[in-house]
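Left out: one protein chain. Kept in place: all the others.
So, chain A:
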């Protein structure tokens, strides 16, 4: 069961990937789906046993490396944190596999798609069940690879290739810090295995490295790694572009699972992070800033998937600042509910795109809600959950996260609370802007497209409906477990709060208005969206014209891409050319006066080489030997 949950997807990926050509499209796609169903069954029963039955366990597989004192193994660690992730990942991945059967039915290389998707799931499961930092890194890079392959799935498109490369390289920037963090962890603790690290944290609490507390430095380095994977401000630039991939990929990788790996890492390292208050403050500020920043951009984007992508980025910010104030449980809970409603939103968007003959620009949609009522309904449910409207999933988690930020009673916490509230308003606003522009109003698509608007097939609707159920129920059902009064019993030590960290308790004790405010601003955001786009549709255009600078600033995503292009990409290219043409060709090859002399030699040698008898070279070697022996004898006589 424990092994099956992780390795069934690998089996599916291998079969579809290597034998897809012989198995055919139909067989290979259903094999991967079947493997995923088996994995999900294993995952859910593991959840029942480990989390509900309070029986954490570790399944060792085999030693990976053992070099000096650096020793770690391949192993599957099942505690509440990882088993909750395993259950969530396998279930959502199964639904998305199923959805893809419908969505990708016209694709040319179906086995390849499913192989990648299953490979991704396997890597994600390796990541969450890792027992040491290096195996976590294996999964971390593995999901990066799968994400790269899937973003660039339609490899004939230049834009897809560019986005795929960008995603991989930006992630690598984070990975560099991750690797250094692992190195420092090893030299601090003498191990990279979680149980040993966590046990030794208190005794290394005051170690310093180059004048900085080691634990703070480890915390910051790992957080920088997390920033890459989880698209936090500065390293977020790859996420919107990643929408070049097929929509099921965006739902699975760039919303529900992979991008939350950074949050998972922080929660996993909670015993260490608890001793690194400065690092946590950094996490809070970066997370809060991302939450707000991404929400502002989301308000003006016109690509349906990009709006949702920025929304993901923003929600990840919420999770990070929850981590920053010490409410890891809240962060993981938001991660959990977010996975359902965000996957739902993406798949819903996919259904819209499918219906609109691959149109993604919401300015060319509208007036289709009667034609695709199920999609319309699930988009509403997803948006309600995202906006944190009471009794939908997001309400429980987002409220808790904001309450925790408020309850932290620190400067950073208040900053996060303020950012979070504004972002909550904007979230509700752009969600309904999206719904209204997409579904309501007069049809803006051409006649031909409108004729073809149709509801998706059943194989796509079933996952949508199941995810919709998740988006409604997961908050209500799981809030008592994740963040309720018995959270300690549920988490069972998988997440550690320091002895002075009472945030889990304090978050329940905040004033009434703190709990109400997110709902109020959420409703206000919805109202504003209705006002601007439903009732006075000419206002947004006028606003954009009168605040043209701000509008362009947001539309161009705060000019991050342009900035990076100017300070990293272009100078690097120029430097590369300079080093090659000048450094290597002129200076290094020029100094020994080599080039000229060599070519003279070479032309003379040419004649001899053409005669090319091996014997003559053996003879040359013999001469060398003679010289050598004579040198010897000379030395000896002395």
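As a convention for this text, a residue touches a chain if its C-beta (ideal position, glycine included) is under 8 Å from a C-beta of that chain, and two chains touch if they have at least 3 such contacts; residues count from 1.
The criterion applied here is as follows: contacts and distances are computed from a predicted model.
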item	value
Name per UniProt, for the chain absent here [options: "NADH-quinone oxidoreductase subunit M", "Phenylacetate-CoA oxygenase subunit PaaI", "(2Fe-2S)-binding protein" or "GCVT N-terminal domain-containing protein"]	"NADH-quinone oxidoreductase subunit M"
Of A:1, A:52 or A:65, the residue in touch with the unshown chain	A:65
From A:25, A:141 or A:399, residue that would touch the chain that is not displayed	A:141
Missing-partner contacts on chain A, residue numbers	62-70, 74, 134, 137-138, 141-142, 145, 148, 152, 155-156, 158, 161, 164-165, 168-169, 172-173, 175-176, 179-180, 182-184, 186-187, 209-210, 572-573, 575-577, 579-581, 583-584, 588-589, 594, 598-599, 601-603, 605-606, 609, 612, 614, 617-618, 620-621, 624-625, 628, 631-632, 635-636
